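Data block below; observations after.
Complex shown without one protein chain; remaining protein chains in place.
Chain naming follows the written order as A, B and C, and within any one chain the residues start at number 1.
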Amino acid sequence: MAGFDLRMTAAEVDALMLRAFPDADRETMWKVTALSPGRASIVRPYADFMLRPGGLISGPNLMALADSAAYALILAHIGEQLMAVTSQLTMNFLRGARPGDLHADAELLHLGRRSAVCDVRLWTESPEKPAAQANVTYALPLPTSAA
Amino acid sequence: MAGFDLRMTAAEVDALMLRAFPDADRETMWKVTALSPGRASIVRPYADFMLRPGGLISGPNLMALADSAAYALILAHIGEQLMAVTSQLTMNFLRGARPGDLHADAELLHLGRRSAVCDVRLWTESPEKPAAQANVTYALPLPTSAA
Amino acid sequence: MAGFDLRMTAAEVDALMLRAFPDADRETMWKVTALSPGRASIVRPYADFMLRPGGLISGPNLMALADSAAYALILAHIGEQLMAVTSQLTMNFLRGARPGDLHADAELLHLGRRSAVCDVRLWTESPEKPAAQANVTYALPLPTSAA
Partner (left out) sequence: MAGFDLRMTAAEVDALMLRAFPDADRETMWKVTALSPGRASIVRPYADFMLRPGGLISGPNLMALADSAAYALILAHIGEQLMAVTSQLTMNFLRGARPGDLHADAELLHLGRRSAVCDVRLWTESPEKPAAQANVTYALPLPTSAA
């Protein structure tokens, strides 16, 4: 996509998350695996508690990682502004998510002054077999001068 | 709404959930609080682990209860067919969900042979101040004779 | 819903639309039929050109009226600020819309400083048999002082 510029590196986003969620379990916390203008990928290591009865990764875990991927992607483009909040999340469940590290590939569709829209694909087996697709919209903090 | 008939009572739905999720913590499990043709309400008792940093109920907990409310509503109308699966969930986050028992009021918009669509409102303070609104679509199991 | 105050009457919204769309055909233009805090209903008179092959009202006509109902509802609450623009529209098609005057009942779920979210039900036969349900999000113009 045209016109996207990064303001943070993958390592900076990971470090910001650890500061923002000091109580998170570092073993199962997601990490940024790839970051380029307009795109970010994150992965969450597999853990048994992510499963629902039936042996597939649960919907809330999929939704949480979709939201995290969008958050990481947006922060990487707007810089350290933790007050961005999710205003909408739409999940299309495409096939059962088999146990495995959970990957989320996020693409920035629009970054405006007041909101950002991302497309996210979630998978465990292969990116060619997405378990779910999400659209995530964030409301962005107004610049201080406009408050 | 016209033409909706219940096949289960609130107590039967609660009992079905306990059988389906035998490992669930009964203290924090949601329960059906109201059920009528086309409508169901459920509540999940408040627990501190539902909060995210900032002291509001987390998005994944809101999404999980929206999904559960739709599931309870649909099962109550189609009977014990546990294989109904969520095909889409859209969440509009409207305001921060303050700590408190989490309520979900679900309305059946459409119940077809192959899918069901629900509108769900989530709240802790009062139904007049919804924290989130969701649309949830379930794919329904085909009758055995068509398999 | 709590805390919604009207700033325009139904007649004022209708008059505003005629000024904003001077070329619209007044015979087939929608009109506000009911307006109260948090709720608005509009109707568009039936015309054959609204049909698609198969004899049902076409999807684009349903989507257009859902968007109009949200617009009317929001304007009635924020006053004459024509710059509100749709940022998202989700349509759930529930059953075929048989020929007839097309009604849209809109409910305000949230009205913030920067965005508004509405739930809209569309029907021709009866409100108990909705042809479609929509969620519509509008981005609101920033107050001039913040520009």
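By definition in this document, a contact is a pair of C-beta atoms (placed from the backbone, for glycine too) under 8 Å apart; a residue touches a chain by one contact, two chains touch by 3 or more.
For clarity, every value in this text was computed on a predicted model and none was experimentally measured.
Among the chains you can see, which ones touch the chain that has been omitted?
A, B, C
Looking beyond the chains shown, say which of C:29, C:47 or C:89 touches the absent one.
C:89
Touching the left-out chain: which of B:41, B:58, B:88 or B:133?
Answering carefully, the residue with contact to the hidden chain is B:88.
Using the document's contact rule, name the residues of subunit B that touch the chain not shown here.
Residues in contact with the chain left out: 87-88, 90, 114-115, 137, 139, 142, 146.
Counting contacts across the full complex, list the positions on subunit C that touch the omitted chain.
20-21, 53, 59-61, 63-64, 67, 85-93
Contacts of subunit A with the missing chain: which residues?
Answer for subunit A: residues 1-2, 90, 92, 94-95, 109-110, 117, 119, 126, 128-130, 133, 135, 137 touch the chain left out.
The criterion applied here is as follows: only the chains that are shown with their structure count from here on.
Count the residue numbers both subunit A and subunit C use at their shared interface, divide by all numbers used there, and answer same if that is over half, different if under half.
Same-residue interface.
Rounded to the nearest 5 degrees, what angle rotates subunit B onto subunit C on CA?
Answer in degrees: 180, to the nearest 5.
What's the chain with its C-alpha centre farthest out from subunit C?
Relative to subunit C, the chain whose C-alpha centre sits farthest away is A.
If you average the CA atoms of subunit A and of subunit B, how many Å lie between those two points?
Averaging C-alpha atoms per chain gives centres 25 Å apart.
What is the distance in Å between the mean C-alpha positions of subunit A and subunit C?
33
Using the touch definition from the top, which residues of subunit A touch two or more other chains?
Where subunit A meets two or more other chains at a single residue, that happens at 87-88, 90.
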